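Missing here: one protein chain of the complex. Every other protein chain is in place.
Labels for the chains are A and B, by order of writing; each one numbers its residues from 1.
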Amino acid sequence: MLKIWSMKQQQAQAENAEGAAGKKKKKVTAAQLRVQRDLQELTLGNTMKMTFPNPDDILNFTLTIEPDEGMYKGGVFNFSFAVNQNFPHDPPKVKCTQKIYHPNIDLDGNVCLNILREDWKPVLNLNAVIVGMQFLFLEPNASDPLNKDAADDLRTNREGFKRNVRSSMAGGSVRGVSFERVLR
Amino acid sequence: MTESFPAALTGPTSKERKYDRQLRLWAATGQQALEDSRVLLVNSDGPLGANSTGVSGVVGVEALKNLVLPGIGGFTIVDPATVTESDLGVNFFLEEESLGKSRAEETCRLLRELNPDVQGYYYSKHITELLHDPDFLPRHKLVIITGPTNRSSLGSLTQQAQRLGIPVLYVHSVGFYSTFSLQLDAEFPIVETHPDPETTQDLRLLNPWPELADAATAFGDLTAMDDHKHGHVPYILLLLHFLEQWKQSHGGNPPSSYKEKTEFREFVRSNARTDNPEGGEENFDEAVAAVLKTISPFSLRSSTREIFEMEQCKQLTPQSADFWVIASAINTFYNTHGVLPLPGSLPDMKAQSADYVALQNIYKSKARRDVEEVTSTIRQLESQLGQATPQILEREIEVFCKNAAHIKVIHGRAVPQISSDSDLTTLKAIRNQLNMEDSLISVFIATQVLDAVVDEIQSSGQQEAQLSVDDEALWTSHTERILALLSRDQPVPLDVDVRGAIANAIMELRRAEGGELHNISSLTGGLVAQEALKVLTRQYVPLDNTCVFDGARSRSEMYRL
């Protein structure tokens, strides 16, 4: 290998000066490239939209979900997505930016979705995450909750739970906890 | 519940903080064993020939570095050499000011700087002088010798160590090659072998004890459960439940063949509920995944069976080591119950907290009862053996019971050599290796030739000044002699490829003229220290018994020679 270097060294020197001038710019990172591809392959339907506070930064954006069926119909829910440079090795970090009443989302906005944590694999893409998020509003899951009170309500008193969902979405309170108004 | 919760914050001591990263491997007991140990390094034994000051001994010093840092009790360096210029280019634990001084003293001084908790001693003498003192060797728990060392001092050192039961590591690092052999007692038992956690699970699903069987029936009718409950039954109880159902329809027999087990797996899978938001149940997924791994009758590993069948286990004497007394008691347990004491650990699984803890307690208390049974056998044995007071600590018995399925006894062998009085087993093992393509055994043979060359130079007395370690005639004659030993009494002579491989190894070895390259010595010092740590802590499984590292081709191999 040394031999190859030394042989080509002199010949390369001349071109070096020219090459170096144009070589300072940063390269598109693997994470950026992957997100560019993932975004292009999204299927959003008409219940979801995305906003980019800085369109040049595609690693940070907001996903808005407006369920058109199920118990959360009529609500507008915002989630912040933060993708780090270790993506897709690391999953995106997703948080609900509103305080809502949901068995799988706690009052701090943490979201319990398996593919955001224990079941994340680099072959999964942003579309899989978005589909999973949408599903949480169609079929809230009481069996492994983050918000235990909401889950207990859903399990033991489905009608009561529905009422709680309605009132929380309207900005009311449930068991003394007040929620953010998220109605359209 | 006898266990209690720690009351207040007990932050780590500064020693625990310093050793934190290693305590996570060998725990406080391993650390204590290290702190109770002093290691002897015999680092050179006279010049290698004309223009040579002897072995540089870097590999030995690097090994000690890796033992001083984790905090062995102390070390002793025996090295008659004085520091020369060439030492400074290869040994990190010498400095400009060390030139002309005792190498034992200087390396000892600079190694001690690494850890104030470690005691360091040195002798600028030949090891043979020190061996006259019968108290010298017994102060040490392990001996590291760096080769080449002349045959007679190596012989008396290894034999004396063997008599005293002190393990020996004999190490060469020459150019891009290194080899080392570990000499252990004829029986070197290890309890804490640290097997892969995956292999240590013992759930007893095919022969549950009454409390476990009861737990599986206690949860009642699965079909009547609401979804939440149904999705949180621990998979172990699910498997026990479905095994009972299976047995009822299979003449009372559990699934045994692979085909039956896969059928059983499908049967378990078919009972999962899928009409829920997740479209399945995690606890059933776990149960399905565990079928092939866990639905098997208990079987004793052959290595454990061999231990039970050894004389030391069958014929206890008042001098028997604790290991054999406990092993014997566990053998009795096995003969009574057909299983080993339960390790008692439970993998994590989908379950409600309280259900999991309850199940865990069933395993824990069974394990505790097994320990009690073994302990009472041990107490009987102790009194039969004429020991007035109980000798063996509860803790030791507990650890043994937990690890019973993975205990190991290494049958130690002497440091291997190729010579006219070599052990036949050693020669046979080397010959077998010679038939393997790309075997590194040729490197071991090359270091044996080097030993022989140096031995001749050193024992030639006055002629010493004339002979060099690069003497062509010496190398040729010793190579031929060793090749002859290897093919003695063999129907066919060594073939051309084998001779070529050995010639290559010798050529590469001779590039360095007996000298060390720092990288190779540092790497080998790491490997040697790793073996020393395992021997001293009696944890993990040490080398049995020879390792060769080839730095030219970045490979290593292990042999039992």
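The definition used in the following text is that a residue touches a chain if its C-beta (ideal position, glycine included) is under 8 Å from a C-beta of that chain, and two chains touch if they have at least 3 such contacts.
To be clear about the criterion, contacts and distances are computed from a predicted model.
> Of the options "LALA0S07e07470g1_1", "Geranylgeranyl transferase type-2 subunit beta", "60S ribosome subunit biogenesis protein NIP7" or "NEDD8-activating enzyme E1 catalytic subunit", which is the UniProt protein name for the chain that has been left out of view?
Going by UniProt, the chain not displayed is called "NEDD8-activating enzyme E1 catalytic subunit".
> Could you tell which one of B:62, B:370 or B:398 touches the chain left off the display?
In the complete complex, the chain left out is touched by residue B:62.
> Touching the left-out chain: which of B:46, B:60, B:120 or B:175?
Of the candidates B:46, B:60, B:120 or B:175, B:175 is in touch with the missing chain.
> Can you list, in ascending order, the subunit A residues touching the missing chain?
Against the left-out chain, subunit A lists 1-5, 7-9, 12, 15-16, 19-30, 32-34, 36-37, 39-42, 44, 49-52, 55-56, 58, 85-86, 89, 104, 106, 108, 110-112, 114, 117-118, 120, 122, 144-146, 148, 151.
> If the missing chain were put back, which residues of subunit B would it touch?
These residues of subunit B touch the chain that is not shown: 3, 5-6, 9-12, 14, 16-25, 56, 62, 65-66, 69-71, 84-86, 88-92, 95-96, 113-116, 175-176, 193-194, 232, 348-349, 351-354, 356-357, 503-504, 507-508, 510-513, 515-520, 522-523, 525-527, 529-531, 533, 540-544, 547, 551-556, 558.
We adopt the following convention: only the chains that are shown with their structure count from here on.
> For subunit A and subunit B, let me know how many angstrom lie between their CA-based centres, rounded off.
Taking the average C-alpha coordinate of subunit A and of subunit B, the gap between them is 47 Å.
> Under the touch definition given earlier, write down the residues of subunit B that touch subunit A in their complex.
Interface residues on subunit B, with respect to subunit A: 226-228, 231-232, 276-278.
> Which residues of subunit A touch subunit B in their complex?
Touch residues, subunit A against subunit B: 135, 139-143, 155.
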